[in-house]
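Structure record follows, encoded as structure tokens.
As you look at this complex, bear in mind that one protein chain is not there, while each of the others sits in place.
Now for subunit A:
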Amino acid sequence: MTDRVVQTSKRSKQAARIADAASGGIRMILLKIVLLGIVDAIAVYALFVLALSDEWLIASLVAVVTLVVNWIYFSKRKLPAKYLTPGVLFLIVFQIFVIGYTGYIGFTNYSTGHNSDKAQAIDALMSSARERVPDSPTYKVTIVENLEGLGMLVTAPDGEVSVGSSEHPLSSVRNATMDGDKAVAVDGYTSLSFQDVLQRQGDIVGLEVPFSDDPNDGSLRTPDGSSAYVYTSSLVYDEQAGTMTDASSGTVYSDTGTGAFTSSDGEELLPGWRITVGFDNFARAFTEDSIREPLINVTIWTIVFALLSVASTFFLGLFLAIVFNDKRMKGRKFYRIAMILPYAFPAFLSALVWAGMLSESFGFVNQVLLGGASIPWLTDPFLAKVSILFVNLWLGFPYMFLVATGALQSIPDDVVEAATVDGAKPWQVFRLIKMPLLLVTMAPILISSFAFNFNNFNLIYMLTGGGPRDAAASVNVGATDILISMVYKVAFTGQLRDYGLASAFTIIIFILVATISIVSFRQTKALEELN
């Protein structure tokens, strides 16, 4: 027995090899080489670019991926890998990485004020703490250099010329060469041209020349290499202790692990930096007032909205599919095309158009269809929900109609015939034969449609913006807000972005949708076994 298995597998392998070689031919091999050559050329170019910009991690990834791809496609076997590789790569780049990154952000404090790393936060704090001494003049500057390093040749507005460097405070010089009213050169120093200055921008922007021996007088800095101003700093950074000190009040701000320099009484200096905060965002999602208060209502409405949307579109789509599937119906093709139209328009555009049509005193519905009635379609909490469901029905039924038509047509006629011969009435045929068969194909679509509507941000945002809001409530959540639009409002109100909180919420929503979907899929399986 085992011998035979081995033999067969050997033989089949052999056969596969022969088939491979026979089918390939010289043209195939050439094509293969050309295509892989293109891939490799792009990869090599990518490697150059990446190496030049010091992106070693990504560069090594590109190199490894390229090698693996070459190995797979030049190998004579690895047939499954040849089919799987492209899909797996796409999966990694566009799915796993994105989901993983979102998950990671959910555990950080990434938000307005916590946008970068600590070193950059210190840079930014120091540069915004620098204050120009009030009423101090503009000094004309020539950047000069000697063996000790860079310095400034400074001409004060009153014509006095002095020179200094970061170690030596300004001191007067007499014998400077003048160009108009600006000193451009002095003995003992080489003057830098504008081009030279551009080559050393980093050094020059960082160059600080003390104004006098007293550090409280501040120091000269030049932002553009030709004029300098006297600055003092309101913050002092102590690199050893890692603390910031407010020069005027003496308050010490230290890194207390909250992602920002914090004083002893809890005051934070912003910008701070990004840190991981564990489950803080998840805790906030359930404890913050502006979220907790409306959470239950919004969750209920989200589920109701998603369920009703799926149910209404499914039944309308199915009904129309059955009607248009009847052979006695004339001009079915024409009707079917007309039926698809709402599906062909971009959904967010349709939602905007509907928002205009449902406007209370200017909308087409009230003005023309209802002869000037003033029904608050979008501004009454209940009617707004009805409008949302109606518009979603309009948007969604063509899809269900399409799928149901396909599913109906795939039901063999003989099954129906057999039932009829057995004496089943049309309703019985539909209920007992067609419906169960339909559900087998349509159940996964209903589930995915539920998941889609659960996060149908476009529709809500474009049609009502989540409104109408209850002016009496103190939270920024409206009657038609679903979870995802509420998250958007909470995490991105005005200029305060909270990516961490938003990511945490997406994880929570994912868990909700996944649970509901898994339970439904179990049910579907039971359905399949039934048949």
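Keep in mind that, in the parts below, contacts are C-beta pairs under 8 Å (C-beta built on N, C-alpha and C of every residue); 3 or more make two chains touch, one makes a residue touch a chain; residues count from 1.
Just so it is clear, contacts and distances are computed from a predicted model.
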- [ ] Have a look at "Aliphatic amidase expression-regulating protein", "Carbohydrate ABC transporter substrate-binding protein (CUT1 family)", "NADH-quinone oxidoreductase subunit K" or "CRISPR-associated RAMP protein Csx10" and point out the UniProt protein name belonging to the hidden chain.
- [x] "Carbohydrate ABC transporter substrate-binding protein (CUT1 family)"
Open item on the list: Touch as defined at the start, partner being the missing chain; which of A:A124, A:I322 or A:V365 qualifies?
Closed with: A:A124
Task: Sole residue of A:G151, A:G164, A:G218 or A:P271 that reaches the chain not shown, by the stated touch rule - done: A:P271
Open item on the list: Touch as defined at the start, partner being the missing chain; which of A:F107, A:F211, A:Y229 or A:Y253 qualifies?
Closed with: A:Y229
TODO: Among A:I26, A:L52 or A:V421, single out the residue that touches the unshown chain.
DONE: A:L52
Task: Contacting the left-out chain in the complete assembly, out of A:V39, A:A247 or A:A424 - done: A:V39
- [ ] Determine and list the subunit A residues touching the chain excluded from the picture.
- [x] 23-24, 28, 31-32, 35-36, 38-39, 42-43, 45-46, 49-50, 52-53, 55, 58, 61-62, 65-66, 69, 73, 82-83, 85-86, 89-90, 93, 112-113, 115-117, 120-121, 123-125, 127-128, 130-132, 138, 194-195, 197-202, 204-205, 222-227, 229, 270-271, 356, 359-362, 378-379, 464-465, 467-469, 471-472, 474, 476, 489, 493-497
